[in-house]
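Only a single protein chain was left out; the remaining protein chains are all shown in position.
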Amino acid sequence: MPDPPPAPLLTLRGIGKSFLGVRVLDGVDLDVAPGEVHAVVGENGAGKSTLMKIVSGAYVPDEGTVELAGEPRAFRGPGDAQRAGIGIIHQEFNLLPERTVAENVYLGHEPVRRGLVDRRAMLDRTGRLLASIGETALPADARVGRLGVAQQQVVEIAKALALDARLLIMDEPTAALADHEVELLYGLVRRLQERGIGLLYVSHRLTEVFDLSGRITVLKDGRRVTTVDTADTTADELVRHMVGRELSSYYPDRAGPGDVGPVRLTVRDAGNQKLRGIDLQLRAGEVLGVGGLQGSGRSALARALFGVSPFTTGDVTLDGRPVRLRSPRTAMRAGIAYVTEDRKGEGIVPRQSVLDNALLASRAIFAARSGRAARTERVRELLAAVEVRAAGDDQEIRFLSGGNQQKVVLARWLALDPRVLLFDEPTRGIDVGAKSAIHDLVRRLARDGAAVLMISSDLPELLGMSDRIVVMRDGRLAGELPAGATEEDVVALAVGNVPETAR
Amino acid sequence: MAALAAVTLLALTACATDEPAAGPSGSASAAGSGTGEQSKFFVQADYDAELALLDAAPTGPADKPWEQVLNPTMVDTAKFKKSGPHKICFSNAALNNPWRQVGFKTMQAEVEAQRSRISEFVHVDAEGKDQKQIADINDLLGKGCDALIVSPNTTATLTPAVEAACKAGLPVVVFDRGVNTKCPVTFINPIGGYGFGHVGAEFVSQRMKPGGKVLALRILPGVDVLETRWSAAKVAFDKAKVDVVGVEFTDGDPAKTKKIVDDYIQRYGTIDGLWMDAGAVAVAAVEAFQDAGKPVPPMNGEDQLDFLKIWKDKNLTAIAPTYPTYQWRTPIIAALRILDGQQVSNPWKLPQPTITQDNLDQYLDANMPPLHYAMCGCTDLPGYPQRWK
Amino acid sequence: MSARSLLPARRPVPGVFVALALTLAIGWLVVLVDGGQLFNQSTTVSLLHVAAGLGFVAVGQTLVILGGSLDLSVAYVISLSTLVAAETMNGNDGAVVPAIGLALAVSAGIGLLNGLLVTKLRVNAFIATLGVGLLLKGYLDSGYDGPAGTTSPTLVQTLGYQRVGPVPLSFLLLVAVTGMAWFALSRTRFGHHLVAVGGDAEVARLSGVRNDRVLVTAHVLCSLCAGLAGIYLASRLGSGAPRVGTEGLYDLESIAAVVIGGTALAGGRGGVVGTVGGVLLLASIDAVFNQLDVDAFFKQVIRGAIIIAAVAVYARRALRKAAS
């Protein structure tokens, strides 16, 4: 990419922001040129999201200036920023399930004719917008609640595009996208660039950052570490900037031949509304990776095994004994634990203390009489063992970083001494440092004899962590790969490029 | 549209030819008594008239006060004469308190007693809602009633509906609360709120030490029947120069009553007199004095049996002016007389006896439930006493 | 994702109208067996009058509930509005317009207060409107000891009692108000934004909706509707009545009508048409039970059961929809 053009679209100077006396942003400078993709990377808690919220008008900065096309702006709300031409695609869906696609896309700036919402224009324009990004199958008057995850993400993108934004913020836009949709997004980004739209691109996935961006700004602890031209840097260097250390060995060692024990969990010809003909064996001591596209049934598999949406057909045996996993409780009693992918919605109890969060499962499962004090002591030890960083175990968990929250969730499950651990995207939205801590923990658990099933969309993670990989497609197991398989192998199975391995 | 009902046309004249607020209230606001301004409900002429009625001698059978009339002025009803049996309809304001319950049971018993002459008795309960009662009356007009009895929920607001009913041509009998129109054939009620309030207040102020402290307990503001009781009491208290230290609303809630009385006892050390505009919380008030270890001051209650019982048991200095529930018998009797073409008095003022120490035993019946009203005049009716238990 | 599920969401006939039809049919039959007639002119007129009073309030209540809020102060607003209107008119036909204007302005002011408490001071709507209700109650209790003022005869004659065939003018006005509310919800930005705020306040905010302004507007409109109900009641009663709102239980009944009509109490789903269905259902039950001379207390039991049952049915339906 060439040097930044002289007239930047967005200029941030000396941005600072504090919450409850905690400084989360401090003197951040950043600029984006028209047609430029400017990536922002950093660990979780580095201040990326806060910075994006300031740009998009959700927060007001305590200090510093925001200039758009040379004009200083003080946004009083997201609406203000939108009218100024700043759009944002959020990490989490910002859609109303009860409303139609068109109503969602044009929420906040409905086309108006003679003071009234012009429904026809709204539908037409939404249709055109969807067509322009290659989604012709999606009706503009479908209720969003009935759409799949990927389609909802498309609506989310269309929603941002409908704003005619001059500057578009993408906050982890690929988090929920399947690979072919990521490709679509790439094309989209390039088209936006051609139109002269500036993009602020926040992502943990360095591949995307290198594929798309012209410049990269690294944030750490609320400060800007550096801004570099993408062409002049490498992934290793970026990671070094982000965490301040070299991550030579990214993943812990795999299980050795002696580590893998007997078959612990067997699933035979099981299925439910979303799954069909699942045959699976999981051994003590191994990490079984589960790959596949979003919606291929990976999470459904974990949720079936945990009894959230149980199998309706087939058998499951655990350590040779048949089990019926009808509910999370029965699964937990059988020794199964589940770390969900939606940490905020399903993983934590935000306004309760770290300790209460960690004790939640033990309290629910064990009778009160069985040594409360000892139980609390044990959970405290586990919190220490997983190295949670907090101001005290009475701190509310919502004030912790994503990585630390995930560690607390893990401690909650470890307190039950689970024999089978189901991880669904355990490191999604977690910064690099905490990521490797979680990886170490997962491996340690396997080494201590647990059977681990790990779902991940992050291919390097999947390949790096797994002793074995199964890939899912359309609610079935599409095939199995040994350790040492390549990304191409996984993708091929996931999209159905190769004949299925009979299994 | 041609289909404009009579109702709609008549509503025109609904408005206030005789507004209640019209009367002067000058003499009432004696200063320094803490009772504040006189209510706009206070009408001096009505007040004087009611107080005069207290001493009037009723005409009619002595053992049937519900058929007695004070100062009768008969009206001719020949035009309503009709052969029976009759369909009588009753639009009731509400059934939401023991007084109305006892009254309504009495009325039902009266209907049963007159079964041979009444073919059908239709009762509609407005549940204390003006709006519903207006609709109810309109609804009843379409049902071919021979006579309509109305117990209005609110005087002013039900007036148009009652006028519409009059125009429909059937005899209308109003009782308990009145309406601001002369169109009903008769309006039946006992002497009224001024009499009630006056009797209680006069007793309390005479029996307590001069210039002592009186606590007035009221149920809630804005109910006309209760407002007149208070305004008469106020006149009496101001005249007696007693110190009304508080006028509190209890919502008819005994717990709230006890708390209020408790706090007043604490605040003033002693309370020398207790007046209340209705007997519902009389027992709670007595208990508050007992629980605080204070003598119960001269007070008034009403003819509810729980109060009469505690009065007798604790030998209180008390009086019970009444608003007799036997008035619920009279509308049925009146309606049948009207349909016979007999003359009836309009207004039909019923006597309003007062229970005193002397006649207390006569009204106290230990076998009836505590919230029964002694002045129900129902002992001769079918189903007594089971119906009222 | 199958093609079937991508079809545009058809709005089913709100269940409340099925229930309404059933109630009327069964009621008609039972009343007939009892020897009465449910659909005679006077009964129909009475039913529609009762529905009109509650209807105005419930339509307004729908707006705030759709936005995820609640208004427990409506009963007092109604009472206040009857008084303001009747006292300003004082029996004078010439003062009708200023009186209506003043009553609506006072109502709107209370709505504004509610809205500001809920949005700017972030007081939970339940507590905020309960508190404002108490403020008004104090004013009404201390300022009025009974009906006051006199409604202009013309207004009594028209809005209060005029009717077209069996349909009272007030009910036609309710239909018009409902139509306007429906139109506002589906065809104005305000309506779209309101449903969005009720559906997910954060999503709405991040989409550039000015949540506070939308909610304040909804509260003002709700109070205006309550004020309108007050004007109607003033013209029906011929004067201002300081307790007509609370006696009529308009606060809880309006909420009941709204949820029976299929609007989610949490907001974001539902509409005013269902609400009118709910109002008619409640009024029909009243009418049927009136005809049968059923004890008012029994009616209350039935009403409580119906409210629970209706919402349970909606919840079940929503659950099935989510599962499909």
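Letters are used for the chains, namely A, B and C, taken in the order the chains are written, and counting of residues starts over at 1 for each.
Heads up, the rule we're going with is that a residue touches a chain if its C-beta (ideal position, glycine included) is under 8 Å from a C-beta of that chain, and two chains touch if they have at least 3 such contacts.
The rule is short, and it goes like this: contacts and distances are computed from a predicted model.
Look at the chain that isn't drawn here: its UniProt entry, checked against "NADH-quinone oxidoreductase subunit K", "Hydrogenase", "Autoinducer 2 import system permease protein LsrD" or "cytochrome-c oxidase", names it "Autoinducer 2 import system permease protein LsrD".
Just so you know, the chain we are not showing touches A, B, C across the whole complex. Only one of the listed residues, A:K159, A:R412, A:R443 or A:R473, touches the absent chain: A:R412. Considering the full assembly, A:G347 is the residue among A:P310, A:G347, A:G402 or A:P426 that touches the omitted chain.
Interface with the hidden chain, as seen from subunit C, comprises residues 117, 121-124, 126-128, 130-135, 137-139, 141-142, 252, 255-256, 259, 265-266, 295, 297-308, 311-312, 315-316, 319. Summarising the interface, subunit B meets the missing chain with residues 95-98, 100-102, 105, 218, 221, 246-249, 251-255, 257-260, 262-264, 266-267, 280-281, 283-284, 287, 291-292, 306, 369-372, 389. Residues touching the missing chain, restricted to subunit A, are 19-22, 306, 308, 328-329, 332, 338, 340, 345-352, 354, 356-357, 359-361, 363-365, 368, 372, 380, 383-384, 387-393, 412 (touch as defined at the top).
Convention: only the chains that are shown with their structure count from here on.
Shared contact partners of subunit A and subunit B are C.
Among the chains, the centre nearest to the mean of all shown protein C-alpha atoms is found for C. Counted by C-beta pairs in contact, the busier of B-C and A-C is B-C. Spacing of subunit A relative to subunit B, judged by their CA centroids, is 73 angstrom.
The geometric centre of subunit B is 34 Å away from that of subunit C, both derived from CA atoms. Computed from the mean C-alpha positions, the centre of subunit A lies at a distance of 44 Å from the centre of subunit C. The set of subunit A residues that touch two or more partner chains is empty.
Subunit A contributes residues 56, 58, 77-83, 88, 90, 94-100, 103, 107-110, 112, 115-117, 119, 137-139, 141-143, 145-148, 151, 159 to its touches with subunit C in the complex.
Across the complex, subunit A is touched by residues 1, 5-9, 186-189, 191-193, 195-196, 199-200, 202-210, 268-269, 322 of subunit C.
Touching subunit C in their complex are the following residues of subunit B: 1, 3-5, 7-9, 11-16, 19-21, 39-41, 95, 122-125, 127-132, 134-136, 138-143, 153-160, 164, 220-224, 227, 249.
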